[in-house]
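Quick one: structure below, then a few questions.
With one protein chain withheld, the remaining protein chains of the complex are depicted in position.
We call the chains A, B, C and D, going by the order they appear; numbering starts again at 1 in every chain.
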Amino acid sequence: MSERPGIMSTLGALIRRDLLLALRRRAQALNPLVFFVIVVTLFPLGLGPEPNLLQKLAPGVLWVAALLSAMLSLEAMFHSDFEDGSLEQLLLIPQPVFIIVLAKALTHWLLSGLPLLLLAPLLALWLHLPGEAILVLLITLALGAPVLSLIGAIGVALTVGLRRGGVLLSLLVLPLYIPVLIMGAGAVDSAAMGLSVGAQLSILGALLAFAVTLAPWAAGAALRISVE
Amino acid sequence: MSERPGIMSTLGALIRRDLLLALRRRAQALNPLVFFVIVVTLFPLGLGPEPNLLQKLAPGVLWVAALLSAMLSLEAMFHSDFEDGSLEQLLLIPQPVFIIVLAKALTHWLLSGLPLLLLAPLLALWLHLPGEAILVLLITLALGAPVLSLIGAIGVALTVGLRRGGVLLSLLVLPLYIPVLIMGAGAVDSAAMGLSVGAQLSILGALLAFAVTLAPWAAGAALRISVE
Amino acid sequence: MSRNAAHPARVNPMGASVRQSPREYDSLVAGGEGQPALTAENLACERGDRLLFSGLNVSLGAGNLMLVEGPNGSGKTSLLRILCGLAQPSAGVVRWRGEEVGRSRERYCAELMYLGHNHGVKGDLSPCENLQIACALAGVKSGVTPEEALYEVGLAGFEDAPARILSAGQRRRVALARLLTAEARLWVLDEPFTALDTDGVMLVEKMLERHLARGGMALVSTHHEVRVTEVNIIRLELY
Amino acid sequence: MSRNAAHPARVNPMGASVRQSPREYDSLVAGGEGQPALTAENLACERGDRLLFSGLNVSLGAGNLMLVEGPNGSGKTSLLRILCGLAQPSAGVVRWRGEEVGRSRERYCAELMYLGHNHGVKGDLSPCENLQIACALAGVKSGVTPEEALYEVGLAGFEDAPARILSAGQRRRVALARLLTAEARLWVLDEPFTALDTDGVMLVEKMLERHLARGGMALVSTHHEVRVTEVNIIRLELY
Partner (left out) sequence: MWLWIHKFGSPKYFYNVSGKILPWVAGATALLIVIGLYLGLFASPADYQQRETVRIMYIHVPSAWNSMFIYLLMAASAAIGLIWNIKLADIVAAVSAPIGASFTFITLVTGSLWGKPMWGTWWEWDARLTSELILLFLYLGYIALQSAFEDRRLAARASAVLAIVGAVNVPIIYYSVQWWNTLHQPQSLGVGMSTIHPSMLWPLLIMALGFKLLYVVILLMRTRAEVLERERNNAWVQELAQALVGKSVIGSANEYR
């Protein structure tokens, strides 16, 4: 007979669960990263190898690729749990629903946002991005990627009951991602041209604070509705 | 007591089935198209609105977007059939397996490749692509999109038994898409610069012929393996 | 709290039905009458590291029902999938009318109906559309229309609702209706009674009886007692 | 062809087991002993255009077993999901210890275990890991370790294989083991006998008996006869 677990220990247990599941499918857990790399390499192939052109494009391409890679791994957030009935079980744990969503968003970020930070410098080199701009890229990714995961969680929670929601999901989520994209790519672009980036970075920070406080609640409510 | 159906009538029945299913989920059937539009519009947002730069990018961006949109709708090709047991039923129809794959690839093309032809001119205009280049864009899409569907069918058939195969699928399929991308984007680029495009178009045609003859067999073999 | 009334749409007239003619199936071509049509020799199945069964022999002739029994995890599903040609045995061969099923896959499939744990009913289509498609793809048609088949399985009134909204048992019944629209000689049913109510169980038993009386064959895995009369029952005990 | 041998790993010692103490559950706090803990008044459920049931009253006290019976499509699953708070009724309220379950969701969930048609066993994790996670997330733990629970449900030896490779019935048993590791007052089981062999059915019956004897409550939908002795059975007939 032990105590009913507290909120933090539940959050920990949920994250541990999802990381364990990811570990069991290592090949899949690496996939957002791989997708990021592949999309970034597609562009030179589609656009030609001119270094000058590539450098100009680099901020936009890197950020669009990061955004797509975050978006495409969103669907896995709840999908298998929904299919095998685990999601119903999760909704019946004696904790507020937003905890589930928060745990899912955190795991998504750990698996899709964080690894990008490690690989982004390499890809930025491929696209001939200058050094200071790479630093700014990392900062924008560090601030922006969690926002993508959190906003994404709302979208997935809304579409989880629908089969083949995949691309419907992108339709819902992409418009919300656009501010992040504009600020992120804009900051890197400014840095590459030697301009100051303070304004964009603080807006990104504000978006992050906003998303952390609001997204879990919205996503929790969405989840309860769409599982019924 | 009627006759055992012939190959062509089975193919027809399979395609009708998949189109009917798509019709029932109209919102999803439109999604490859919507995704194409979204990706193309993301670029001006990530890169800034300079017309010259955009025109230079247009061939690459349009083709990369077409490729991603085809790729992302691939997963739906077999996924729900696998989950609900329909795929086993399909594998037990008294016809060679490649028929199933061929029907799936054709439906995929009807839903993801064909509609792009209608929307591509509009998007090309947004990106300031000149008129002759738009014509070439349409020709390359007409030749290339079926190749994407056919090669994609191999990838999906290989991963259908694996849960969360989504991004693994892209890893398998994207390297195989590269020749199509290079030729397609290359032809549009040449056309925009006023060069001749005959060589690229004939290579695309050859790729199409190649894919039509070989992909269904490979995908059929893959399907039988991965459903076991 | 407890109310009792017969549900009109569910009264099942299978017994009195004259829709499905009791005509015999065409007699077996190869092997002749009385010869087993489905045979398997020395089958073995290994899953992961475990040997589920080995040295298993199966032979099934016209009018025979084979019940595959065994506790959970003993390999019933694995065996049925192998016998359908959906999975490969680790040793042994399965033959249909003397030919290896791997070789003559299409001829075998034309006479085979399989119903697995997942029954392949598309939720987005109505029961009627589900059956029409199954009909268009199947080998030989029995002449029973989808509407008639749905009536037989007690789904009158649900023909045109999307199958997604049906209950677990109702969806199972749609899958069962497929057996009626096709003229399949061999039925392979993996736990066909799952999710069915008592009416439904009786319906399946009636269907089996009629199928066997016409000279059909059936392979059924189940944990229930199957009450069919006057048929040749072979029990295959896995353990 | 037919072989007979007891399968040693599946001999189930539930009857003789001393692991799960027959200690009573803590007596109900609100409402007092003997008062029903779960009540629902005037419940109605409409799906699509059909009214499945209306004016339904449910009340369940310590030691009571409620069997929800009815033909396929009569609304059993819909009712159970409503009583769990997973779905909203179109009319009426569900109360747990006098409080509306929508309001006091977390307190209700701490004492509730639900087992649906889809049982939520993760195929990528081993049965043991599945149970550990369920334990970490559950309300009150019973003190039975995952290993012990798996032993009770006859899965000794399968603790560490990925659950994906288990057979349909074995996966169901993993889900059942969850009931043992948590100290839930109310069990809601939707067709718990699905896919189980006769041993498995007996196991569930034993588990139910013991749960009820300890003052637990259970809501079970089923098409089978449930053979539990000495308990207060309430039948709810849907049609």
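For the reader, a short list of remarks on this structure follows.
As a convention for this text, contacts are C-beta pairs under 8 Å (C-beta built on N, C-alpha and C of every residue); 3 or more make two chains touch, one makes a residue touch a chain.
Note that the coordinates shown come from a computational prediction; the quantities given were computed from them, not determined experimentally.
From the set A:28, A:86, A:190 or A:226, the residue in touch with the chain omitted from the display is A:28, counting the whole complex. Residue-wise, the contact with the chain that is not shown comes from B:218, picked out of B:39, B:76, B:192 or B:218.
Although one chain is not displayed, its contacts with subunit A can still be listed: residues 25-28, 30, 34, 38, 41, 44-45, 48-51, 54, 125-126, 128.
Interface residues of subunit B with the unshown chain, by the touch rule above, are 154, 158-159, 161-162, 165, 168, 171-172, 174-176, 178-179, 182-183, 186, 189-190, 203, 207, 214, 218, 221-222, 225-226, 228.
As a convention for this text, only the chains that are shown with their structure count from here on.
Taking the CA centroid of subunit D as reference, the farthest chain centroid is that of B.
Centre-to-centre spacing of subunit B and subunit D amounts to 47 Å, using the average Cα coordinate of each chain.
Between subunit B and subunit C, the centres computed from C-alpha atoms are 37 Å apart.
The set of subunit A residues that touch two or more partner chains comprises 25, 80, 83, 163. Counting partner chains per residue, subunit C has residues 117, 123 touching two or more of them.
Those chain pairs judged to touch are A-B, A-D, B-C, C-D.
Only residues 25, 27-28, 31-32, 34-35, 38-39, 42-43, 45-48, 53, 56-57, 59-61, 63-64, 67-68, 72-73, 75-76, 79-80, 83, 163-168, 170-171, 174, 178, 181-182, 185, 189 of subunit A touch subunit B when the two sit together in their complex.
Those residues of subunit C whose C-beta lies close enough to touch subunit D in the complex are 1-7, 10, 47-48, 56-58, 70-77, 117, 158, 161, 165-170, 172-173, 191, 194-201, 223, 234-237, 239.
Of all residues in subunit B, only 1-2, 4-5, 9-10, 13-14, 16-17, 20-21, 24-25, 80-81, 83-96, 227-228 touch subunit C in the complex they form.
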